[in-house]
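Each chain you see keeps its place in the complex, though not every chain is here.
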């Protein structure tokens, strides 16, 4: 498997995903021994037009575990001085001369695709705009289900929170739709339910789904509860109890099911849940390193 | 000696300090040849909730001389985007998945201890709040006295400047109190004298000290003059002459005594003093690298 630009979840077929996940599994041995020097001749440029320290750290750590080097900028202020109004295309051409791969975060939908169109080096999309993509997050989420549940075909997943605006859950719903016999439970207050485009896609691909307003009603049926934030604007008082995870609700969750969260969490998961072995959100972070290492190896070395 | 979390000066016993200082001595050979690759499989995360470029540079340089890698953030603005209001504990758990040691600067007293309580990887406190600790600074100060004066037992140290609010001098006074027959001269304007908690501690431990208002009166008695800033609010006109170091005062300083300063200095030491071999404040900075390297080695490799 040879990868080049990583721009959107849609570009991955199920066989490529499985090959990527096998490679990610093998990365664990490298992390366990602290890393390799195999890619010490590679430089990653992190070209972030908006702050995302968490995503930056994950990519930097993945690159360093492979022995590689990193040059990075993530401040909007820096960028205005960087570019002096130059086109995204010019900036990407220049940064491509300084590096072997560009990881780009941009505030506009399609920013990464524009970069990829002219870049001499591979471009990885690390988030492009509110309604855009963040494919490596979707991949690490799917990898976590694969690793924890052992299978993705036939998995039953509750997606909980602000589904209307959550880039993460939208991408994940899309990727899950590629697999067989998946069942999706969209649990959100009505105004924050999954939008028409995803619903349309799922109907077209004959993916089973239901829309719910209380996690408690369906929690005993699912393999995965994927929690996300309700926007702060909802207000503490307004917060409906059906979109929360706590110790009492964990008692209803099947024994082999898991609870995921893309982090950072606000208060939608009680800290008392953390010690439960079914709470995998911190393992999810670790899986992000493995998936990003696998992507980098596939870009640098893949056949 | 195996170290894990480095949270406060109090955790170090005199034998551990001496072992650490011997290790620091041996680090000088590594620095002289530009570094080692022995720790190229280690990643340090610098998790700074407030800016401190000087401290960051010192830790980064120490880590790199050991062959290690660094991921870093130090901007408050970045952190607000990093955490989106998540708990310190959640942030530390995530960053621990990206790294092998966390160096943390926090604006709250006890921040580092909270991090250490839940961290899967060692945490080094690089300053926690105004009245908190900065143990690696205190260690490098003590190491400088050890290196320059050859002994700490029986040393006579003048601490000069704003002693009431100086985190550095407070920590150093504390550490010095662990040794035998130490004499401390607190030289400060009355409102800026050493606070009750330290005075109480020294009385309890039967450490000899005196409180003075003019460095000139006691400079001929001491082995170490540890200068610090008087706060800018004191005003140029208000600045009492007894808390300054210049060439004329250096004539009164014993030949084997030294002048220290944690830097940055304002104008409390005349630049004319710099060329005097007894002015060791720039060697102090270099000693900081050695002590931080020794701490890292003791964390990664200690038995």
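Which chain is which? They are A and B, in the order written, and residues in each are numbered from 1.
Definition applied: a residue touches a chain if its C-beta (ideal position, glycine included) is under 8 Å from a C-beta of that chain, and two chains touch if they have at least 3 such contacts.
The structure presented is a predicted model; accordingly, all values stated were derived computationally and were not measured.
Each protein chain is a copy of one sequence, and the assembly as a whole in this entry counts 3 such copies (shown in place: 2).
The criterion applied here is as follows: only the chains that are shown with their structure count from here on.
Between subunit A and subunit B, the superposing rotation on Cα atoms measures out at 120°, rounded to the nearest 5. The distance from the centre of subunit A to the centre of subunit B, each centre being the mean of the chain's C-alpha atoms, comes to 41 Å. Across the interface of their complex, subunit A is touched by residues 40-43, 45, 69, 71, 73, 75, 77-79, 81-87, 89-91, 93-95, 97-100 of subunit B.
On the side of subunit A, the complex with subunit B involves touching residues 33-35, 37, 50-54, 56-58, 60-61, 64-65, 67, 74-75, 232, 263-266, 271, 282, 285-286, 289.
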